[in-house]
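The structure's right below; bear with me while I get my questions together.
For this view, one protein chain was removed and the others were kept in their places.
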Amino acid sequence: MKIAIIVFPGSNCDVDLFEALHSVCGATAQYVSYQEKSLAGFDAVMIPGGFSYGDYLRCGAIARFSNIMPEVVRFAAAGKPVLGICNGFQILTEAGLLPGALKRNNGLKFICKTTALTVENNETPFTNQYQAKEKIYLPIAHADGSYYAQKDVLAQLEAKHQVVFRYADENPNGSLNDIAGIINETGNVLGMMPHPERAVEALLGNVDGLRVFTALLAGNGYQKEAIR
Amino acid sequence: MTVELEMSPQEIKEKKPYLEWGLSEKEYDYIAQKLLGRLPNYTETGLFAVMWSEHCSYKKSKAVLREFPNKNARVLQGPGEGAGIIDIGDGQGIVFKAESHNHPSAVEPYAGAATGVGGIIRDIFSMGARPIALLDSLHFGEIKDSRTKYLINEVVAGIGGYGNCMGIPTVGGEMTFDECYADNPLVNAMCVGIIEQSEMQKGQAKGVGNAVMYVGAKTGRDGIHGATFASTDFSDEKETQRSAVQVGDPFMEKLLLEACLLLTSKHQDWLVGIQDMGAAGLVSSSCEMASKAGSGMTLDLDNVPQREDGMSAYEIMLSESQERMLLCVRAGFEKQVQELFHNFGLDAVVIGRVTEEKNYLLRHRGEIVTDIPVTSLTDDVLEESSREKKPARMLAQSRKPAWHPGKLVVAATLRKMLQQPTIASKKSFTETYDSQVRTNTVVGPGSDAAVIRIRQTNKAIAITTDGNGRLVYLDPFVGGKIAVLEAATNLVASGATPLAITDCLNFGDPNDPEVYWELHQAVKGMAAACRQLDTPVISGNVSLYNESNGTAIYPTPMVGMVGLLTDVHQYLTPTVKQVGSQLFLVGETGNDFAGTEIQKMLTGQLSGSLNDFSLTTTVQRLAKLLQANQAGLLESAHDLSEGGLAVALVEMTLHSQLGLSLAVPFAGEQLFSETPGRFVVSVAPQKVAAFKQLLGTDAVLLGEVTAKRELALKYQDGTAVLDLEEAKKLWEEAIPCLMKSKD
Amino acid sequence: MTVKARIFVTYKESVFDPQGQAITDAVQSLGHPEVEKINVGKFFDVQLDPATKSVAQTVSEISEQLLVNFNLETYRYELLEEQQ
Partner (left out) sequence: MTVKARIFVTYKESVFDPQGQAITDAVQSLGHPEVEKINVGKFFDVQLDPATKSVAQTVSEISEQLLVNFNLETYRYELLEEQQ
């Protein structure tokens, strides 16, 4: 499996994602510039965290107009896996690949800390190595991670099991329904505020994020559902 | 914007506007008579004023700084460049420097702190290094009035705002609170980078005909006279006259960082030298680059990218707009460099050339606005000798009997002490810093030092910032020794061998002989400790005139120290690990109460003289502890600092579910004594014999780790029991509670 | 010719605005009981040349494409007087 890591001006978790995939998981990963117009040859796309375009205007708002984004949209429409982490999640919502939006944290401050999460949906290509309702711990690091969607959208997300991760002990940012990560209806585009790539090595004190990557790399047959 | 009509050279001579810019009459006369042999024009006078300011020339502190050791076999680059470099083997180096942004932060705390961070990051990547960590050292007034709370919130937000956006983790630092910093907070930031030794850069402009290129953000009227402003003390009156505040753009700097590193790592053949534009912007970067290489330079100011209309030569040269760098590019490669920067969406413009003649020639709107010898700005500064006098308060103190807390109710005292802001948890602030980005942070904020893994090797570095103005105030020499020693003990407690330091010397007005004496003595003390530890000073920064309305801060030298772990897995944290492990106190405890947290808490003021101590003995102790750790004998370690043994013991349990049962061989109040150079370590039962043999009488067994969540203490004149869950709560909630309280 | 349009962007009523709340609280605690509520919004002063495209059209295009996130926000605009 060959994974594209999209690099926007201001992305800064690109290296972390690369190291998690390459050094830790032994996967083939490659940086792809926002200026590129093709994703040919890639089997999965990941959009890393950071401050694309300085988070000016709204997080992810300007990045979504890059050359590469129509290609990411096509890639997603073809049912191939797309993962957006933190700023990547924000970009996916701005691009309309995921519903809703991410607002300023209720506490108005940037927060970097480990949060408890429940895996709400373990039947996605990214989470099928977790147990249903498993409690895991992943770091967050964001100022704008408060998930918002209108009532009907929220109801639909819940009804269709599109909420993948939920904050468990404490809601750090005011997200509606304690949402930390959601997947699209077809089950191939995941956006999450917590950083699984920061939790893949025992040396750094946490390996709870590793299975997001190993699940995808193992490709446990869940894509068949994604491709309608 | 109105274009100011500039004074003629004759008018300058008569009206003496330079006095307000910080140039003395003696200096002006020297420039006119000895250096130029004519009257300097408006622009030239401005250049001299800013380049000869303390901030750029160190004219007052230079003599003192020479006392610092700055070489050993590991030093690849000492003071004099953007940052110092130290060899860590495998062809790699660690690059680091600290810088103060006290005055800008007092005026505009968010932007001041943010641009302080931005500036120190540029110093690191101007050397060709990838920044890998940030630390800070912050000193504020007591958390009681809304102004202080505002300053704290904004400064912390500014530091986080810049570092987080850059993707450089803020991994540690220190924060203290004392009324002396209320109007003059100290905001020091340190940046650490990693470099391939083959890619080391210098800020030099050599090779006749080579291009001087400007890259990055456009120039505006920001912070004009910022550098000279930093060199004169504040009074409320001046505060209203300040010039435009510099605003940072970390997004721009992130692009600049990536572009510059691409240039320095992949295109060394295009590049001759690189330097950031920091204090005194274009003038200081360009003339330093020329003077270091013994070159001349001409600049065409019309080519400087400008954000505002009608800027004068003076304004263009002195602007402190952020996120700009100056390059010297080999003739013929200008296009390639331009293209490289354009790919990042950045301006890159040829603004001048290196010349044969040794003069500094500036053209603006068809006129020559400056024509002076390059070295006159950088090398001919009149160094000022200063008068020194031991402060009267010290003489008075030495005649008084030493302060002693008397018999204490230990548990109650300890509970109260855990709530002192200087000791209480800083998590509510450090949590707003991204401490993990780059995924190399093995130990982040909240331990003795941060530990950062070096990828592709088995190594790690440990980093800490320390300073204790209270001790330096009572005795600058001994306090200076302790400042360096405390940094070293923090590294050793993290498992690292200290390598080198950077510093920020935050002092008052050096024209006051007592302040100058403090500066000199503190540097002597720091230098002595550095020599004993073999940790040279490879970079640093001086911030003088830290006074407001005539009252100086405590003299507060900040030490930033970097250490090496040859095996990352040997890192240590203070947290105890398992029931049954034995706790040892390493180092002797005396009656050291002058300038301590207990003195401040109980009396509200500082008094007394510090007891001097032997650096030789202490440094030998550090070496033994490192040896013990390398032999795998230590499970956890913590050095003792503010609050003494009592506080350290609680800190070792805060992040565990365990307790301690101990008996200490001295009186209750001595639990709060702050004798420097001490540690507590925990040792697994099967390692105790080997540990005892190695440490000998230097280590005293205190007791063991228990499963009960309490600190049970026996001491010579009593016993105490502290509920650790309660203690943790007090420690965690103290600062959030103070920050929320109404005035 | 150049005209200036000011586009006002605010959260929809139903969206909680933590900043507005925090500012209201802060202002009241500073001793302003006369202040009942503060809402925060942002505005964009757009300087544009209406020769090829009407102001209304430019404004609606750039708002929809970029300036406004319709999940959360709504907008209005007005033309600014020249002397402004």
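Order of writing sets the labels: A, B and C. Residues in every chain begin at 1.
Simple rule for what comes next: contacts are C-beta pairs under 8 Å (C-beta built on N, C-alpha and C of every residue); 3 or more make two chains touch, one makes a residue touch a chain.
Note that the structure is a prediction, hence the values are computed from the model and not measured.
J.: Considering the complete complex, identify which of A:I62, A:L102 or A:L138 is in touch with the unshown chain.
T.: Answer from the full complex: A:I62 touches the omitted chain.
J.: For review purposes, identify every residue of subunit B that touches the missing chain, sorted by number.
T.: 1, 107-108, 111, 217, 220-222, 242, 244-245, 247, 249, 251-252, 307-308, 321
J.: Across the whole complex, list the residues on subunit C that are touched by the chain not included here.
T.: 2, 8, 23, 26-27, 30, 32, 34-53, 58, 61-62, 65-67
J.: In the complete complex, the non-displayed chain touches which residues of subunit A?
T.: Looking at subunit A, the ones touching the missing chain are residues 53-54, 56-57, 62, 65.
Here is the rule we use: only the chains that are shown with their structure count from here on.
J.: Averaged over CA atoms, how far is the centre of subunit A from the centre of subunit C? Could you give it in whole Å?
T.: About 30 Å, centre to centre.
J.: I'd like the Å distance between the centres of subunit A and subunit B, where a centre is the mean of that chain's Cα atoms.
T.: 37
J.: What is the distance in Å between the mean C-alpha positions of subunit B and subunit C?
T.: From the centre of subunit B to the centre of subunit C is 41 Å.
J.: Could you list the positions in subunit A whose residues touch two or more of the other chains?
T.: Where subunit A is concerned, no single residue meets two or more other chains.
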